[in-house]
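For this view, one protein chain was removed and the others were kept in their places.
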């Protein structure tokens, strides 16, 4: 909906990764279909439609039905990737996600496109900063928030291979490829991208590269910040969180409300197992007008803001 | 839907309090209207309809519309009480609650009837154990979970007096009148029902009387448990939570998922301000078949279970 | 597909297969004498017999659980009996066979009738019906696919069945598969907008393999549909959404059987059957009485109902 922002070279719109990966999967497995609600272009599925028109189901602007039809397609033996803007896919179809997908426990992959505040200027109705809180308490539903193209591809492949419901947040906000020495994706396993024992920064999605940049800045001051990519929010990797607690201080960073999301999930684990001081960085709620980039800056969801929070937290440790 | 369970003498179905209070308000203020989705009987509004048929709007089985029509009625100068089963009112109308109610910030009162697991045997589709997590991150929307008839009446009166959106959970599970020396209800203020400095039990809704019973049992062992009724979940009374943290141990108890609800809210406050050991008591997710009473017993959400959790927590303090 | 009960005018294995799919447990019960070889040769007589049994057995379940939705069980009993004993090609011993016909019970509150017909059809032992809504029972108040064979999707919230069934039918359309998809909704349920979204898509895609049956008992939970949010002219609505509509007496087994078993090939549209029914059909004091939406019988009522259901 918003015009494409100019992307720095080497930065990527993960929707492209999504469509490329789904096409690759569809080549190999005829059961793969896509299901959209007038969201072909915004899902970057124009090429998929060109290649397999009969394997794309467009139900029109009807999010309840796009989810329910996904459930039905799974019943009929398909592996449906249901793709629509994250804000509508979750809010408008919450009961379908609860009943038809999670509770029925069907083999449907829900792709929440342009998640978080990617739609910037289009405002709170188009922001999806509630989805982690809304979805992570639904049993059976695997919830993944990938951080970059590589992980987006891995998450989509893992979702296709898993016999069960998955929700994947896919951002349109350009992100760089993350540096990884030992790349291995596993659902439910957090990834430690940088070692450090002074504190731990736990992030996911488009915030991970910002967390790494913050850690870099802190390192220059002699502060060793561990950076953990908590891309799977359900099931949650409690072991890695409890290991992080051993640093004595945890900062969480998410492109989401500060209530109930990644920070909330980590707070629950820490408070009930090993209480250590925490900061939860995210958005306060309905946001004012502004582009995605502007909103991130305005709310200090950037390397400087994360580093600041870390310094403040260390003072409390 | 389920047959009325035999109620112990002196225990009450708070839906009766709801309807009695709304009738009293409607007598005094012609702007009060009720809005239902084929939920007249289940909301105990048969008498309201008899008295003011023109002031009850029944949109049929259509939860998206019952909420949106509420928003429209507020625009037209009414004070609508929108009443439907909590499970459908939230899940089916999540986007209407987000956009039409909370974000537009209108003067609508949403009554989530038979909340929690009151519908017992009717299963997870009819349980509303996600609503606190789903709603508490929506700005503007006051969220209240009253504990007994007195508080239900106070909450409904306070909601009517407040110019803004409110969601109130109303249970059909019979509860006793709580002992109160100094009864005073204020939105956003937690109520300390029992003093104690060994630990604090924070509960709301139908769990409060169970928390008091647990405190009674603990007192017999010389453990002084403070009992806090956190009936307003948004805005959250952080001061009372931080005061509770001074006891060094906090147990939360809710008729809700253990993720993201009251326990999650308290964990966020504690972890970011004053981390102390916690236990979060609630339901693990989609539940097996069983009556409301059976489910509460099965998942140890009773005085004995709460007291047990408190003892275990004290050992960690 | 050889192992399925075939439809009228269908394949050769017809009647013999029908007899074979009759579940052994049913013959042993004291409330039915169904499924003799003779009856199996006449689907309508078999259906009538099963419908009566479903009414009796579901009412017993509701009486014992003191919970349930017997009014809607009774309005749907004839439709369910017709589907399971005259129309659906299904194999209880292989309930997830990819080629099976699908039936989606959108009015998920009517588990009394639904579980009874599933047991009668042999999906699980009849003895299991006594656990209806008991702790840890697989017979929840609303159907759960992960508990019970024969359930296609978990229902309970109204307005979910048709959209899911539409997805199933689309899968069949994509694969050019033989199976049909049937869904039963209430009428009040049609006030949920989700149905009209799916109606549009099914009409648009000309899903002739999809059949919606509306249990048109003209009552919802609290009152008559036409007093709440009126649905008439209901046939015009479905036609305007691109469906072929047939209106019939939802307690007339032959009419149901003929309408449902007719081949959909060439119709070029999804089929909507408006089955005019009565809530509480079969028991005088429940007949067309909204109080029995989720009423439960006392001993006297139970006994009277059982006398009438003979």
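Just so it is clear, A, B and C label the chains in written order, and each chain counts residues from 1 on its own.
Quick note on the criterion: contacts are C-beta pairs under 8 Å (C-beta built on N, C-alpha and C of every residue); 3 or more make two chains touch, one makes a residue touch a chain.
Just so we're clear, the structure is a prediction, and the values are computed from it rather than from any experiment.
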Visible contact partners (per top-of-document touch definition) of the missing chain: A, B, C
Options C:42, C:178 or C:236, residue touching the unrepresented chain: C:236
Which residue of B:70, B:124 or B:285 touches the chain not shown here: B:70
Touching the absent chain when the full complex is considered, from A:65, A:83 or A:204: A:65
Among C:177, C:200, C:247 or C:306, residue touching the chain not depicted: C:200
In subunit C, positions touching the absent partner: 191-197, 200-201, 203-204, 228-231, 233, 236-237, 239-242
Interface residues of subunit B (partner: the chain not displayed): 33, 35, 54-55, 57, 59-60, 62, 64-65, 68-78, 80, 95-96, 99-100, 103-106
Residues of subunit A (touch criterion as defined above) contacting the omitted chain: 1-3, 38-42, 58-62, 64-65, 87-88, 91-92, 119, 121-123, 125-126, 288-291, 294, 298
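The criterion applied here is as follows: only the chains that are shown with their structure count from here on.
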Relative to subunit B, chain with the most remote C-alpha centre: C
Gap in Å, rounded to a whole number, between the CA centres of subunit B and subunit A: 30
Contacts with 2+ other chains: residues of subunit B: 88, 91-92, 125
Contacts with 2+ other chains: residues of subunit C: 144, 154-157, 193
